[in-house]
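Complex shown without one protein chain; remaining protein chains in place.
Showing chain A:
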Amino acid sequence: MKARFMATTSAAVLAISLLASGCGSAGDTKKDNKPAQAATNANAVQINNETADDYKAIIDEYRKYVIAECDLFVTETEAFVQAIKAGEIDKAKAIYAPARMHYERIEPIAEALGDFDPNIDARENDVEAAEWRGYHKLEKALWEQGSTEGMEETADRLLEDVKLLRAKVETVDIEVSMLATGAVELLNEVSATKVTGEEERYSRTDLYDFVANVEGAEKIYELLKSKLKDQDAELTGEIEQRFKEINEALASHKSGEGYVSYDDLKGEDTRKLSQALDALAEPLSRMGAVLGV
């Protein structure tokens, strides 16, 4: 869940949500609907047509990725919901973290599409108690209460939300500037809550989210890499190296198919992970400007 839920939405996010509802081409929607807040970011959203064409293949490729992740998210959420409703606690616990990774990889897209993030990924206190639903509510039931009694409705609701998200991503209009800022936002997500173990209060599976956010950012970087390299080979090399370092650091906390519990990390481990993350996010944040998007 995004830490800054009720805080100001970034210009890029605003831009994309408007585009999503409009379904128009990148060019015309922008001109008509650009909200006042986005004006400061004008350079970022004004891509001329040539550049837009240039990036079309990349954006198509990214959309495919988002849809594929969403498909898996639906399938695994179905299994999760089934286990909850059947009262199979251990099974549900085992599915929980890996299933969520599909969501965490594409989180900025979900955030751009409206209320999906609060509905699917809100933690307790992020929203009014009466409105709280989604994965973390079930997390609390599984790990804290050790029972799924009374959770049937929440489970069904979750599946509906996830399916709706899957339907919506089909129509989302993605801009290059959104890719560049999205990659950094994914890492900011990690900085805000996952690295401190606040995301997965009960399951302690924060490292899964951490890994997924980094993978989501890396996917974007991979897609933009060749263009970036044309502009600034040094920056590209730096980002490449930093991804390598953080992936190595994360790999050292693997356990079987997954990752160790957040509780097993020592203070020193989290500090190292956090610093590796900052080291990556800093050069990555220059990507958009260097690409001129």
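The rule is short, and it goes like this: a residue touches a chain if its C-beta (ideal position, glycine included) is under 8 Å from a C-beta of that chain, and two chains touch if they have at least 3 such contacts; residues count from 1.
Throughout what follows, contacts and distances are computed from a predicted model.
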Report task. Consult the UniProt record of the chain that does not appear here and report its protein name from "Glutamate mutase subunit E", "Deferrochelatase", "Xanthine dehydrogenase family protein subunit M" or "Transport permease protein". Result -> "Deferrochelatase"
Report summary line: Across A:S177, A:T205 or A:T236, the one contacting the chain not displayed is A:S177
Query raised in the report: Given the contact definition stated above, which residue among A:K93, A:K140 or A:R286 touches the chain not shown here?
Result: A:R286
**Report entry** Hidden-chain contact residue, picked from the options A:E198, A:E215, A:E238 or A:D269
**Finding:** A:E238
Query - Interface with the undisplayed chain - residues on chain A - result: 40-44, 177, 238, 241-242, 245, 275, 278-280, 282-283, 285-286, 288-289, 292-293
